[in-house]
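This is the structure I have questions about; it appears just below.
Only one protein chain is missing from this complex, and each of the others stays in its spot.
Just so it is clear, A, B, C, D and E label the chains in written order, and each chain counts residues from 1 on its own.
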Amino acid sequence: MDTEILKYMEPKPASESLTIMTDLVLPQETNPLNNLFGGELLARMDRACSIAARRHSRRIVVTASVNNVAFTKSIPLGSVVTVEAKVTRAFKTSMEVICDVWIEDRESGEKTKANEGIYTFVAVSEMGSPIGVPLLKPETKLEKERYDGALRRKQLSLILSGKMKPEDATELKALFMKE
Amino acid sequence: MDTEILKYMEPKPASESLTIMTDLVLPQETNPLNNLFGGELLARMDRACSIAARRHSRRIVVTASVNNVAFTKSIPLGSVVTVEAKVTRAFKTSMEVICDVWIEDRESGEKTKANEGIYTFVAVSEMGSPIGVPLLKPETKLEKERYDGALRRKQLSLILSGKMKPEDATELKALFMKE
Amino acid sequence: MDTEILKYMEPKPASESLTIMTDLVLPQETNPLNNLFGGELLARMDRACSIAARRHSRRIVVTASVNNVAFTKSIPLGSVVTVEAKVTRAFKTSMEVICDVWIEDRESGEKTKANEGIYTFVAVSEMGSPIGVPLLKPETKLEKERYDGALRRKQLSLILSGKMKPEDATELKALFMKE
Amino acid sequence: MDTEILKYMEPKPASESLTIMTDLVLPQETNPLNNLFGGELLARMDRACSIAARRHSRRIVVTASVNNVAFTKSIPLGSVVTVEAKVTRAFKTSMEVICDVWIEDRESGEKTKANEGIYTFVAVSEMGSPIGVPLLKPETKLEKERYDGALRRKQLSLILSGKMKPEDATELKALFMKE
Amino acid sequence: MDTEILKYMEPKPASESLTIMTDLVLPQETNPLNNLFGGELLARMDRACSIAARRHSRRIVVTASVNNVAFTKSIPLGSVVTVEAKVTRAFKTSMEVICDVWIEDRESGEKTKANEGIYTFVAVSEMGSPIGVPLLKPETKLEKERYDGALRRKQLSLILSGKMKPEDATELKALFMKE
Partner (left out) sequence: MDTEILKYMEPKPASESLTIMTDLVLPQETNPLNNLFGGELLARMDRACSIAARRHSRRIVVTASVNNVAFTKSIPLGSVVTVEAKVTRAFKTSMEVICDVWIEDRESGEKTKANEGIYTFVAVSEMGSPIGVPLLKPETKLEKERYDGALRRKQLSLILSGKMKPEDATELKALFMKE
């Protein structure tokens, strides 16, 4: 393994993958209640998260799964929406990316969190086969919390899709056992 | 409560909400590998699932969350893609909807499952406030399995978003305790 | 001619080409009266019919002509629209495809026919030259009626485009002579 | 009936409705063979024809039917496409509009006719009910030919949709009788 | 230099590049005030001007700069908009193109100028390197005025982007010196 590759493999801070996508809610992206369509927001979040995953891995990345997206607040036509995505943890060839979605009040300038999404991406070679990615180094309090939760979320996702048995999900089991 | 409302409230078979959305993968929906963009597929699935939820509830519905979408197979430009969505379980004002995504080989006509998505929708009044929906009656084997898993998935989602404590998730706890 | 090709050439039932495309009317598809744009509906119908033609022929297909589309009912923003397309008759390398467009009332669930379109597709090789397609076997009453009318419609289309003289249109002539 | 309305009702030359729509074929409008999608071209033609109908009637217009569109020549990505639409005949509240589609060779500048479409539009009031339109005065040889054929095409369309009996289609009958 | 190339190089009248793009303002192109988005109009103007530059040069052309676009009048949803573009002057490998944007009143048919844009395009070979274009011969009064102003605008643009020193902009200097 040559030095160039090794360099890629050094753990990288979460902040290096930060991706900010600010844009308007356009008329073609709204539902009959004049709010941003769930599906359109999912597509924006997917693009922002994929750029974060690409910035961390410096590879071509493809969406592996959407683990959870909660739509807590509707986003009206004409809003300024900011999607902020950051890699939260890197595994062998995959990365969990979380994005927070903010809207801002035009008159006060105040920002409110509208929702949050958890995506998983896989790095692939030009031929499309999975390829290793550098580890992630969380630094802030929030980055550390999200880093810690990532393995638990990964196990949940594997159980839900039938790829892992509940008894093998050691981290998760502890969660339910502890009380 | 008048008769009209009661009628809506009778349990309805899952099959009544079946929604089939067959369409091509157009050039504007592909990523640099010439496959359907993750984000675009999420948007299509969201629309198909929302129609299924609307057919079950006969109400305006809004996306509450995407619980899990796994992208197991890439879908190339020009493919014929079929999204089949059905409500799997109804709660007080929300519905879990699962959609299966199929692609078909042009020459053999054979269908392959490309991926699967789990969404939650909430029925709302014209004013946007949550409103009750009829219960769901699963009939086939698959409908019953998905119905049974729905409560477990709901608890998981509530725990992940911090709205439920693990010790209160009775169904889930059983899952991890049983062995 | 080898067996594989012969197999393709066996007459196929109309039902095998059935294509169902259910989708919402999105804001970007509406005209100033807030109804689905004629042009947008034409594009949707063209996609649904091309999938039906592809399912029948298992070939690449290209639109040869739109023979008749009548817009009898306007389709408002937010509607659930179902386009159902089926091959009605196959000729040497071309297929007539008819699609019916339905909208459904959200509250009653009732379906109303909004319009109907008649398209012709040609099957082509990878190089773009016309290629033979299997014959079609109509089964239901409606399939048979549409099958019978197809030749008449083909002759009309050829006369309109100046490719056939009225005196050679035997089927059509009979129509006007019979009374 | 006041003078203002009478003025609208004077026959108008076909040339007053001429609408020229020149545009590029963009990547999002192509099919897997890299040619302009049939459906996309139908939408462009519909927009050009609707503007021609609006210019003739000075009313809101809605597409009533597509009577015939033949795709004789495929239009590759990057082409410069010109759609030229003109009203060919006006009836009580409806207008037949024909559009010719041209592509031009970049190097020689030569123009070739790619296809032709026949649409019918209805003029409507702000409330959506049909409203009278001025008559059309054809001037050139082509305008006169198309004007003459319009009634025949209208009868054909009515017969095809079951709204007229063949024996009442006097113009058409003559066509088949004459030989 | 062979005759074919020489022929291309003969000065061509401005009228040969005239490009007319008439289209509707669609719902997906409007801003929250229900007027055509500045950005969308810029894209339409860019396409119309690029076709004019291509018609003059018969080459592939790429946008080099937008020199000035003034939005003097807002364009409401549903308007019929006509963009008219013409090359105003050709330099060695670049062309200045000006387009005028008109909207028309549905009821009176009257046309009003909504805005005007000045773009610069460069002709390139298939490999993407700049390539010579024919000179332009202005004929009408307006064509001559715009031709005369083009060099002045070019110098301004070069000064603004720091590629020319004010003292070398002889044409411009004269403008400020003359009084």
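Basically, contacts are C-beta pairs under 8 Å (C-beta built on N, C-alpha and C of every residue); 3 or more make two chains touch, one makes a residue touch a chain.
Not measured: the values here are computed from a predicted model.
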Quiz item: So which of the visible chains would the left-out chain be touching?
Solution: A, B, D, E
Quiz prompt | Missing-chain contacts mapped onto chain E | solution = 31-33, 35, 37-40, 42-47, 50, 60, 62-71, 74, 117, 128, 153, 156-157, 160-161, 165-167, 169, 172-173, 175-179
Self-check item: Where the missing chain touches chain A, by residue
Solution: 19-24, 47-48, 50-51, 54-55, 58-60, 80, 104, 106-109
Quiz prompt | chain B, residues in touch with the chain not shown (by the definition above) | solution = 27-32, 37
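Assume only the chains that are shown with their structure count from here on.
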Exercise. Weigh A-E against C-D on C-beta contact pairs and write down the one with more.
Key: C-D
Self-check item: Interface numbering overlap (same over half, different under half) for chain B and chain C
Solution: same
Quiz item: What chain is the most remote from chain A, judged by the mean position of CA atoms in each chain?
Solution: D
Quiz prompt | Contact-pair overlap exceeding half with C-E, pair selected from D-E, A-E or A-B | solution = A-E
Self-check item: Inter-centroid spacing, chain D versus chain B (mean Cα positions, whole Å)
Solution: 43
Exercise. Could you check chain E for residues that touch two or more other chains and list them?
Key: 27-28
